[in-house]
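What you see is the complex with one protein chain gone and the rest in place.
Let's turn to chain A:
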Amino acid sequence: MTPSPPAFKALQVLIVEDEPLLAMDVEMMVEEAGHSVVGEAASLYEVEAMETEPAPDLALVDMQLARGTNGLDVSKLIQDRWPSAVIVFVTANPKKIPDDFSGAHGVIAKPFSRSGFLSALNYLGEGIADPPPASSQPSSFVAAPAVREIWSVRSQMDR
């Protein structure tokens, strides 16, 4: 992979996904993009049981999780525990996310493509390291309204 733009920062990523194959796939793409995975969980209980250190910069959260738990509750827990973490839902049912995202920052809809996922990750990486992101928002990522206001400043350029 080619060297990334100057704003690059290796992110600590938390993956909350109950489908093991997909969790493995996401983990590998995250690492491929130069970031590292600080933890993986399949349910709310597993997130609760995690060490509080190190704090993740980015949490990728599926909506429908194991043991009857869901991404919205995980999102609330993450907001309590790691207030600085950027939370992105990764789901096949984006319509189930409340309009205000309940404090989360955006969504990547399934099924995603490798390139769609990686460009969303690049965009998030830029936004976390040095907001707003230098790239325009990829179609694979939809920002929460509050985030869109802050980040969309530069994204109207030459799409």
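Miscellaneous remarks
One rule holds in what follows: contacts are C-beta pairs under 8 Å (C-beta built on N, C-alpha and C of every residue); 3 or more make two chains touch, one makes a residue touch a chain; residues count from 1.
We take it that contacts and distances are computed from a predicted model.
For the chain of the complex excluded from view, the name given in UniProt is "PAS domain-containing protein" [choices: "Putative tricarboxylic transport membrane protein", "ABC transporter ATP-binding protein", "PAS domain-containing protein" or "Xylose isomerase-like TIM barrel domain-containing protein"].
Summary of contacts with the chain left out: across A:Met29, A:Met50, A:Leu77 or A:Ala129, the touching residue is A:Met29. Annotation for chain A: contacts to the undisplayed chain at residues 1-2, 4-5, 19, 21-22, 24-25, 28-29, 33, 92-94, 109-119, 122-123, 135-136, 138-140, 158-159.
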